[in-house]
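For this view, one protein chain was removed and the others were kept in their places.
And then chain A:
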Amino acid sequence: MKKTYINGVGCISTQKTFDTVFLEEAVYNQKDTVFTLVKPEYKEYVSPAASRRMAKGVKNGIVASALAMKDSNTEKVDAIITGTGMGCIEDSDRFLKNILDNNEEFLTPTSFIQSTHNTVGAQIALLMQCKGYNFTYVNGVVSFESALLDAKLQIEEEEASSILVGGIDENTDYTMSLYKLAGFVKNDQETPFDVLKETSTGVVYGEGASFFVLENERKESTYAQILDVEIINSLEENEVETEILAFLKTNNLQISDIDAVVLGFNGDAHFDSYYKNLARNTFAQTPQLYYKHLSGEFNTASAFGLWIASKVIQTQEIPNIIKVNSVEKPAYNTILLYNQYKGKNHSFTLLSK
């Protein structure tokens, strides 16, 4: 059975995560309830003629995937697998609004073409001329982990030797206005936000695209090996520790073997207790990291978390801005990521150097 290595990463996010090393320019925005993306120079990656029919999620996906390919020094992959919770929602909004505004008449193809969830994977494949397996997972907050798990299984089973995997989501004014009405987004009046100390419900939203080149061999560019990925739909707070112990045991590891744990704190007081319990008890002696105060919450924010974990293993450094506690380890070789949203869709990802 082949092993799976992260050999290249690319990230476009609400932080300057391109043309930088590792969050040296990161800013903790505690005022806004919705973060917007730091845009790269799209023209360097896609021609204006092609980009005019691309939603922003598509453009971000193309840039992030190009960065990952360049980082891994790879020109071709055998497969492209993406995860997205909401797809190209901006064009979905536009298409649906057109239907309503025009009484179901005069529908044009452009917004429809751009609005499908698999547009990102398809456009990347077209640009790379990759005619292999191309799949998009739309599974809420485990969309990215579903893609990652598929890729890992394909590499292990030798169905593919190199796979481009990514998580992409974009936010829009209309969707955010609905989320605000539904109470998913924090109240603007409650600033400044502090993800680790929040007592209110709702979260600060974000968007982004993170891509990874996974291959079946270690290279000079290797960040980490993906040891395991697990997805569980429902877990009670008191079941998480047992689940983690069992997950680690399957990989012949225990809590003390974990050099850092990346937790998906998002500032929702109702559900961050899942993480707080772990932080106070199970991982009290382990360096703890968080990232959604930088990326915002969105369905594939955990891909940003994987980008963080990969960078920590590569650089062997943890920037202060992502530290939850002050515990340190001499080396960061084994990292566990845990994420959930509203107590559902739990994912565990295990990396080792």
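The criterion applied here is as follows: contacts are C-beta pairs under 8 Å (C-beta built on N, C-alpha and C of every residue); 3 or more make two chains touch, one makes a residue touch a chain; residues count from 1.
The definition used in the following text is that contacts and distances are computed from a predicted model.
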| item | value |
| --- | --- |
| Name under which UniProt lists the unshown chain, selected from "Putative murein hydrolase (TIGR00659 family)", "Tripartite-type tricarboxylate transporter receptor subunit TctC", "Ion-translocating oxidoreductase complex subunit D" or "Acyl carrier protein" | "Acyl carrier protein" |
| Full-complex contact with the absent chain, from A:T20, A:T110, A:S177 or A:Q254 | A:T110 |
| Option touching the unshown chain, where A:N73, A:N102, A:T191 or A:Q285 are the choices | A:N102 |
| Which residue of A:R52, A:K131 or A:K197 touches the chain not shown here | A:R52 |
| Hidden partner interface residues of chain A, rising order | 48-49, 51-53, 102, 105-110, 113 |
